[in-house]
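Complex shown without one protein chain; remaining protein chains in place.
Then we have subunit A:
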Amino acid sequence: MSTVCASCFNILVFVTLQQRDPMLKRDGFEDILEERRNSSDLKYALRCYAPVLYKGVTPCKANMLKNIVLQSDQLHYVINQVSQESGEAPDIIQEEASVILEEMAHRLQISTVRFFAFALSKAFKTLFQHVCVNEEGIQRLQQAIQEHPVVLLPSHRSYMDFLLMSYILYTYDLALPVIAAGMDFMGMKFVGEMLRMSGAFFIRRSFGGDKLYWAVFSEYVKTMLRNGFAPIEFFLEGTRSRTCKSLTPKLGLLNIVIEPFFKGEVFDVNLVPVSISYERILEESLYARELLGVPKPKESTSGLLKARRILSEDYGSIHVYFGQPVSVRSLAQGKVNRSTYNLFPRHIPRKPMEETQSFVNDTAYRIVRLQEDNMVLKPWVLMASLLLQNLEGLELSVLTEQTVWLRGLALSYAAFLDWPDHAPTAKVVSSSLALHRGLACVSGGRVSLVVGEPLGPVTPEEALFNRAVSVLSCASYRNQVLHVFLRPAMLAVAMHTAASSKKNEVYNCFSFLWDMFSNDFILCPGDIVQDFEEACYLLVKTGAVQMPQQDIVMTDIGQPTLSFFNGLLEPFLQGYQVVCRYLCEEASEGLTEKQYIPAVRSFAVKLILAGNLRCYEVLSSDMQKNALAALLRMDAVRKVKVADQVTLIVNKMAVNSIDDILGGKLPTQKALLARL
């Protein structure tokens, strides 16, 4: 892909923008708390609730659902198979399956839902200023639920997410979803059962080789889907994103819900991306600590109750955007040949074919991108991006001025920015600072990050740790805007590192970065050329870049934009370089996967303390994991399993040259060769 002619690029751009354009027409929001503040919560919780289901199906009692699953051909096949392999009688395996199902299944009860409706109304009113929902999206969803089985795919930033989802659907009299939840909730006895009764079903985090578990689980989900008993909800990202960046999607459940379409068991499946944006996330500082290696507190009921002090704070508003339902049928048109399923009995489980796998993978990425597109951004997100590039602080007036500039840039890149109408800029900036006073403060006209003041004397490590918490918390806001700027920013970096302004060379750098960072950011597989073209288009559109003939050059007015973009990605470039350096310089022969994160962390701490590194973000385990995943993908590091330990084997030459390219010391072409 090193020589791509300009004209193909142009065609691609045209197509891409056409495809993406409809998404940019976004709906308006309604605040659902407004009515709650003006009328009785009790009445609301007890009101008549009669949602319309798929093709007028009557709702299925939880027990009946279990019976259908236990009697399915699919499950019987696996039970017999397991019975033959293990020598156990089928009855016993059947009993096992029934126990698994018991542990897994939801027990949706309207009374519990009403309880939550009441309790959450109270809680939301104290915690949040507004809970805004796009009602047009709700109407589209209502339509979709009646026509096809629906899968709700919300973004995942907080524990609140699924309670909030059910709360909204209840509010709008829509069918309540059944929600795939991690087994960790089950630890909280009472809460776990409450969640179960509000529609959650529980799955073990890992059940790799357990055929029976997989069969029960997938048949349970498929039965609900095929019959359209309820919309199915799960988180494509698999877990809450601690960084507020979207996580690369997990495919297991998506495979399960798409398969009935390929097998012709349903006419279509509609995937509905839902973007839930929090102005302030409840778990904000918890996440930062977690990323820095303080293990996350085990979910326990008492822990949740302690969280009550959270209730006294102001968490701003929530925006929930229900995206356009995506028809799996339309997506698969021309990509997957369904008749390949014709020659194999449908009840026998089978690994999806390559064609299907790549389709599901592609779909997953596209859905996550749709989630990103409709995330609502607050002005603070822009301010956080600027603050992080000025860790020593900056004048309030400068911050205000740059925020206004950045707002213009973000809007021209189609960011979904919630900037208050008619409010003077100074007011917007000051109220943002007020809401996030835990993160930034103004003193003497200068804005800087707040560093938590510990009690008593502090070691240099502790001070560093405190500062890192602030930086990572702040970064979690900057991260929210990354998807808007990512592609032009990578192009800006590529222009900076490329040896010349030749389009091909810039493209090579771009494609290296694209590949390198594809664990950290949502980059749809195979979209590299399209992304490059989009980046070019956007930078040209905002006047930062010109493209005479086969060159890409900065314009006279391009400097601020390009340097902002370089600064935006700087922490990632530096972070990855630190990882590379660690692997080349410090890593011992038998480095295990387990040791990797603490080792990189202490390496980075040493560098920072010695004044050789100013980047705190490399302390984030998320970045460390992503960097390792990238190096593994690029074959610069290999995993070897020795006994029970997974050891990392480092190809120092390859890692070294990656380090050099990231630092701009080596042109991409050479480095790529070195990798081979």
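Criterion: a contact is a pair of C-beta atoms (placed from the backbone, for glycine too) under 8 Å apart; a residue touches a chain by one contact, two chains touch by 3 or more; residues count from 1.
Definition applied: contacts and distances are computed from a predicted model.
Asker: According to its UniProt record, what is the protein name of the omitted chain, chosen from "Alkylglycerone-phosphate synthase", "NADH dehydrogenase [ubiquinone] iron-sulfur protein 3", "Phosphatidylinositol glycan anchor biosynthesis, class U" or "2Fe-2S ferredoxin-type domain-containing protein"?
Answerer: "Alkylglycerone-phosphate synthase"
Asker: Using the touch definition from the top, which of A:N342, A:S397, A:S500 or A:Q645 touches the missing chain?
Answerer: Of these options, the touching residue for the absent chain is A:N342.
Asker: May I ask which residue of A:E30, A:E265 or A:D362 touches the chain that does not appear here?
Answerer: Within the whole complex, the residue contacting the unshown chain is A:E265.
Asker: Across the whole complex, list the residues on subunit A that are touched by the chain not included here.
Answerer: 263-265, 267, 337-339, 341-342, 345-346
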